[in-house]
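Working notes for the structure below.
Missing here: one protein chain of the complex. Every other protein chain is in place.
Showing subunit A:
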Amino acid sequence: MNKQPLTIADKTFTSRLFTGTGKFGSAQLMEDALLASGSELVTVALKRVDTQNCQDDMLIHVTHPRLNLLPNTSGVRTAKEAVFAAQMAREALETNWLKLEIHPDPKYLLPDPIETLKAAEELVRLGFVVLPYCHADPVLCKRLEAVGVAAVMPLGAPIGTNKGLRTIDFLEIIIDQSQIPVVVDAGLGAPSHAAAAMELGADAVLVNTAIAVSEDPVRMAVAFKLAVEAGRMAFEARLARPALTAHASSPLTAFLDE
């Protein structure tokens, strides 16, 4: 069975598992896990890399022909700061792709919907391929789509919590309504969560903590890779839907129509 590739803006991805680069016990372990995951898009926090230094340890370990860099603006609190950081990232890392993260709340790292929308509009105007991290808010996602973002990245649960798809009712609506790719980001703590998101119809998932802090990040990366593939395959094969009443394979009343 041929898998459908995923296209975002001008790039096509075979893998629907996007990965993060934080929290790993070593840069080498991070690289090994990223490669094992099959991921083709990895997000990198601007605050962690020395953009003036091409020998930066993290950048060296994510420089691979298969990996596309997705710089993120984690740490900014306003649209204005995000736009400035994005411009610096584009210049330093030579990519116009950007994961827009504006979370002024450092405790739960929840995204600011108002500043995110303002920044997205401006960044699209400046020629960025914008992938905003946002609440699982169907209206916000449509508003972001309307200003021209390349995908939306609603959260499954608060970031880093490993709680899974706590926002599932809203994700269903977002996926149903969206005309751009939907990437479920944040909160996925187990391969089964990723598989469930893909079965739901998400176009991709982004996972970091669950891989990085596991006992064996490389094996966990492979587990997520397989789960994402399985979930997507199930979605494409069309899942049988649960029903309230029994549907007998040999109906008892069929004789009435004969």
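The criterion applied here is as follows: contacts are C-beta pairs under 8 Å (C-beta built on N, C-alpha and C of every residue); 3 or more make two chains touch, one makes a residue touch a chain; residues count from 1.
Everything below uses one rule, namely that contacts and distances are computed from a predicted model.
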Record-based protein name (UniProt) of the chain missing from this complex, from "2-iminoacetate synthase ThiH", "Peptide/nickel transport system permease protein", "Nitrogen regulatory protein P-II" or "Heterotetrameric sarcosine oxidase delta subunit": "2-iminoacetate synthase ThiH"
Hidden partner chain, touching residue among A:Gly160, A:Gly201 or A:Gly231: A:Gly160
Selected from A:Glu81, A:Glu199 or A:Glu236 as touching the chain missing from the view: A:Glu81
For subunit A, the residues touching the chain missing from this view: 22-27, 46-51, 73, 75-77, 80-81, 84-85, 88, 104-108, 160-162, 209, 212-213
